[in-house]
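Before anything else, here's the structure in question.
Excerpt of the complex: some chains, original placement.
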Amino acid sequence: MIQAGVVGATGYAGAELCRILSGHPQVELAAISSVSFEGKALSEVYPAYFHMCDLVCGTEEQVVEKSDVIFAALPHGLSQELAAKCWAAGKVFIDLGADFRLESEEEYKEWYENSFTHPELHKEAVYGLPELFREKIQGKKLIANPGCYTTAVPLALAPALRKGYIEKEGIIADCKSGVTGAGRKPTQGNHYPELNESFTAYKVAAHRHTPEMEQTLSHIADSPVKLTFVPHLLPVNRGILATCYARLKEGVTMEMLREAYEEAYGGEYFIRLLKAGQVANIKNVRYSNFCDISLHMDQRTGTFIAVSAIDNMVKGAAGQAVQNMNLAFGLEETTGLKLFPPAF
Amino acid sequence: MIQAGVVGATGYAGAELCRILSGHPQVELAAISSVSFEGKALSEVYPAYFHMCDLVCGTEEQVVEKSDVIFAALPHGLSQELAAKCWAAGKVFIDLGADFRLESEEEYKEWYENSFTHPELHKEAVYGLPELFREKIQGKKLIANPGCYTTAVPLALAPALRKGYIEKEGIIADCKSGVTGAGRKPTQGNHYPELNESFTAYKVAAHRHTPEMEQTLSHIADSPVKLTFVPHLLPVNRGILATCYARLKEGVTMEMLREAYEEAYGGEYFIRLLKAGQVANIKNVRYSNFCDISLHMDQRTGTFIAVSAIDNMVKGAAGQAVQNMNLAFGLEETTGLKLFPPAF
Amino acid sequence: MIQAGVVGATGYAGAELCRILSGHPQVELAAISSVSFEGKALSEVYPAYFHMCDLVCGTEEQVVEKSDVIFAALPHGLSQELAAKCWAAGKVFIDLGADFRLESEEEYKEWYENSFTHPELHKEAVYGLPELFREKIQGKKLIANPGCYTTAVPLALAPALRKGYIEKEGIIADCKSGVTGAGRKPTQGNHYPELNESFTAYKVAAHRHTPEMEQTLSHIADSPVKLTFVPHLLPVNRGILATCYARLKEGVTMEMLREAYEEAYGGEYFIRLLKAGQVANIKNVRYSNFCDISLHMDQRTGTFIAVSAIDNMVKGAAGQAVQNMNLAFGLEETTGLKLFPPAF
């Protein structure tokens, strides 16, 4: 049994990790930590977990010591030091934060106002989006788990971009996220009476996930890609819907596009390519590691539209982290992740 | 592997059954049927099930033929004929409808305007509330699965009633249910804009679950019990919260009550008796087979208050049906049912 | 024009007051104050108010100086000093907090852990539930505006109690409130992902509104009344539904009850007595000053059930405060309050 530990277990991503790891047949949840709730059981913070996960929060040190793999669900900026400790101890480290996602320190400085404190580790880090970079992840010890938007948008666009079916200029990602993406800490904006029956955009064309998406898409296109990214906040708990727009190259047909996506994703367990006439819906992927993708075309304007839906807490965070763990340890990639999304 | 079939698979309870059975290690979902969607895959009706359960709906006959156990999730009145077929074929039949729940044909006629078409079968039927009537269910072939309210209320009151700690007169069950309890068929009242931001009582002191609760509580008390039952409709998908009030007998203390509940439920996997200071919440049992119960007392007025929470679709329908199947087949009762409720 | 001022204008009740007063034909909103947002426009705190109420928050002193009537929407305990200032200045003072609601200092101490700092003022204060105590309110200068639960429950029970149709013992008020009742300040419990799809009881038989309801009902019954009160929190913004249970006296019929309510409320603009077969619903009173009441009976158990619905922020707070202002100033009671509840 792999001994797994979670640092930052009482945040939403951490709690979801504990839930998913509890159902993994080859994992034992060995230790968890939380700065805010040290000494308290996870089930005191989340009464839903009562009798299912009554593990008590310890310290980061205890987690590192007891675990073969350490998942970190920490605020940005706090993972580098921990990564170094895990690396030194020969442990696998999977970071759900942003510290190791960007390859360029310059961009990291610009968007996160932070620097690479352990540049040598950044060279070891791999970007954990398995459907696009699987070979690079297998057997690795330092994995940067992508953010939620940065999973949904590249998966929606990659096959069309790789084939050169869409223009690299003028891509637009209009995304809508459930509230859990903003974390467990109460804020005025996420106070129930203020968010309920509300809908708005935020950080318009200024969200930190922008350079991360561009990095992924540039790798796929093998040349620089820029995009316009506008996130919105949905009054629902879970889910991200990404509506992505790109100009079609001359002569590209729906058949060519569909074929490209079938080729890219036909063998992927976690990607469900929807049939013509269907549209991806966050409802259908909740509590699962699926990414649903539907393809559309506006022939009147020559626009390609790809809609993707994920559960921001599963494929957009904890589920994908476990998928990466499976790759790192050489397990079958879907182990513990065949989560059946409920109908309602 | 037990071959299981679901008649009425495209209704909410039926669909939930298919999801839960798909995760049961000793069951194969052999066949499903639906009058409205014959010939269609379940995943066409519920796109969430795409790739997870693409079974095609056949006929009732096919289900009976292919299955060792038949679950029926049908409108009231349609189960008796099917039960007779299953009985004749030697199959286990678990009815999620109301046809076999009431022992008294008179009450059945009064509340359901229907009669016992197969009186001999009604003698064979057992009432499937395992935490109260486990021994009667084991190894049986015709099981009437309780309704949702009728699971939540008796579980909340049984230990106090059995010990004679509360008066049998004047019991009040003020219950609040999520919308899935009303089924898949769209109605004006459950149209999104009409139900959203709404809350009301319905069938005030006139709901069909009343005699069923009274039957259970009368068995527990070993003498006739009547209660006032008022259901309300909550703008949420899943869950029932039952707030039950009863007059305390002289001299009964909180310690005595708590001890009675520990004694009754301490060994029950699916009942979580909450600690003092906590209150049962539907959020904490969603997507699980748990029944959370919290105990309270109004010393100023001598009133006992028990609050119970279940997921109406799991412990209140499909989950409990599988629990009954486990009992019927002699399996460990929790097999396939250790469902971990998500934190959000 | 009456010059009106609001102290604590940026809380939910204060903001709602500003909105309602802005539509009152005989009132000018002269000044508002807020400790947290002094110097900021109300529309900066609530962007919905942009161009409609851009008044800047000043100090409490400024409000008292500029206003003929001062509404206080302050946390409990802060109103007594302010009331004294207003009284000294000859102004009308309407308190939306609890400081002047309880007549007994002993009960105030027990439930609020506070004492009467100005006992002489408490003698002047009247309890502002117009439908029950109208004559006492007219022309008065110090009015204690009832809380939300304490409006909904007494209005539901008063006519039956006054006529002696129900027992004074064993009354149960099972109430369900929208989230705005808990105020503007974000908390873990009201964080969107935690409250959404949730439902629970809180402060079971221990809520501060209990003695206030008992005080009102005791006045109506002209002898001490105790009741069991259990509040619940609904995942909706606005509304309170009170489901009230009482034992019927022998021989009381539905006709007698209905007649008693018609007699008591037939002339009340703000009380809508629903027809037989209908049930009060919070949806139907949102954004209005109405209290809808429906009457029911469980003949099997001899139980009277009255269901009332109000908008907790209007009839349960700001609207009723304006109604009291109208009475204090000798205006037609409905002035500025004929608010039409939307259908959706």
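We call the chains A, B and C, going by the order they appear; numbering starts again at 1 in every chain.
Definition applied: a residue touches a chain if its C-beta (ideal position, glycine included) is under 8 Å from a C-beta of that chain, and two chains touch if they have at least 3 such contacts.
Keep in mind that what you see is a predicted model, and the values were worked out from it rather than measured.
Every protein chain here is a copy of the same sequence, 3 of them drawn, and the whole complex in this file adds up to 4 copies.
Here, only the chains that are shown with their structure count from here on.
With each centre defined as the average position of its C-alpha atoms, the distance from chain A to chain B rounds to 37 Å. Note: centroid distance chain A to chain C, computed from Cα atoms, is 46 Å. Chain centres here are Cα means. That of chain B falls 39 Å from that of chain C.
Along chain B, residues 197, 237-238, 281, 283, 286, 344 each make contact with two or more other chains. Residues of chain A that touch chain C in their complex: 12, 178-180, 184-188, 190-193, 195-197, 235-237. Looking at the complex, you find that chain B touches chain A at residues 12, 15-16, 19, 22-23, 46-53, 180, 197, 237-238, 272, 274, 278, 281, 283-288, 290, 292, 313, 340-344. Across the complex, chain C meets chain B through its residues 169-170, 172, 174, 176, 193-194, 197-202, 204-205, 210, 226-228, 230, 232, 234-239, 241, 243, 245, 247, 279-283, 286, 296-298, 300-301, 303, 305, 307, 309, 344.
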